[in-house]
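For this depiction, one protein chain was excluded, whereas all remaining protein chains were kept in their positions.
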Amino acid sequence: MSQALESKVRIQIENFDVSDEIEAIKKVSPNIGGIVTFLGTGREQSKGETISELNFEHYPQMAEKKLEEIRQRAIEEYKIIDMSIIHRIGKIDIGENIVLIVAAGEHRKEAFIACEWAIAELKRITPIWKRETTTTGEVWVQDTP
Amino acid sequence: MSQALESKVRIQIENFDVSDEIEAIKKVSPNIGGIVTFLGTGREQSKGETISELNFEHYPQMAEKKLEEIRQRAIEEYKIIDMSIIHRIGKIDIGENIVLIVAAGEHRKEAFIACEWAIAELKRITPIWKRETTTTGEVWVQDTP
Amino acid sequence: MIIVKYFASLKNIAGKEEDHFDLAKGSSLLDLCQAISKTNPQLGKMVHEKKVMISVNLDVVSMDHILNDDDEVALLPPFSGGTQ
Partner (left out) sequence: MIIVKYFASLKNIAGKEEDHFDLAKGSSLLDLCQAISKTNPQLGKMVHEKKVMISVNLDVVSMDHILNDDDEVALLPPFSGGTQ
């Protein structure tokens, strides 16, 4: 497993491996019983347009800071054992991984709630932007959730 | 990737790889944008007792039939693109994978709902039983969710 | 002949994994349960108190279900798949 997995919150160009991230979080406690993950992937269709590629840009430091805030709040407010959040930047092809949230709890209930909250909060407060390339050109996506 | 991955509903002794299962479901459609997975793992503590190992037994054919029913209903009722459900049987050590549900949707909302519903329904209708081994002996777990 | 299967804790109570019962044509699941009760009153009590579910040919059915030759009946204690 790479060094990078030691950090639970990351923004990176390279792809990640879901199994590796899950195994890393399992090591935190033998009392983990339910792990919920959300994986966002590049879709081919967006508002009726066919996407050929996506590009993500972030505000370095601020984006990582916000992800760490989300992780800490998820652990404290939803009583999960740990969470990891990884978002890729740069060029993403259709079907490729974009974002991963892993929420590990003693039981499944809190892991589901924390994971769903975290992806909504990521979209709301994290300075990351998506540019879609379609047959008609490139456009920065501006809709907030 | 093994042959076994071609079936979306499986009960098996051997471990599974979450990334492989996710990659298999991604192939179903380029319009998958949100994949929610639930992974259940063996916990060390259960009702104050320390568990050393778990053993799962199932009713062959009926258990697979129920999992396929759950998969079909998840796709139809929650409008997800596809779902896979894998449950291990036999001896499971602490920290090991027990059950995996992968719900793939166009968007995250329906994938979260379908995944959480499917694990609850699995516990409710699938003939699988867990035997816990503790310092005081072995016991078949009988509580329904 | 009706095949009866026991699972999980019921295997210990029955002392076996499988049983066979010969019933008159047109017998119901209730008739079978009474026959099981005669050979093993503890199992019969659990069925009576609805502590076990019963499937016939892989589907859970009601007590008035009519059995046919070679039907596979299973006594199913409460399920505990998945995780806590």
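By letter and in written order, the chains are A, B and C; residue numbering begins at 1 in each of them.
Keep this in mind: a contact is a pair of C-beta atoms (placed from the backbone, for glycine too) under 8 Å apart; a residue touches a chain by one contact, two chains touch by 3 or more.
Note that the structure is predicted; figures quoted are calculated from it, not measured.
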| item | value |
| --- | --- |
| Visible chains that the absent chain touches, using the contact criterion stated earlier | A, B |
| Touch list for chain A against the chain that is not drawn | 40-43, 46, 56-59, 61-63, 65, 87, 98-99, 119, 122-131, 140-144 |
| Missing-chain contacts mapped onto chain B | 33-34, 107-108 |
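Keep this in mind: only the chains that are shown with their structure count from here on.
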| item | value |
| --- | --- |
| Multi-partner residues of chain C (each touching 2 or more other chains) | 83-84 |
| Residues of chain A touching at least two other chains | 33-34, 108 |
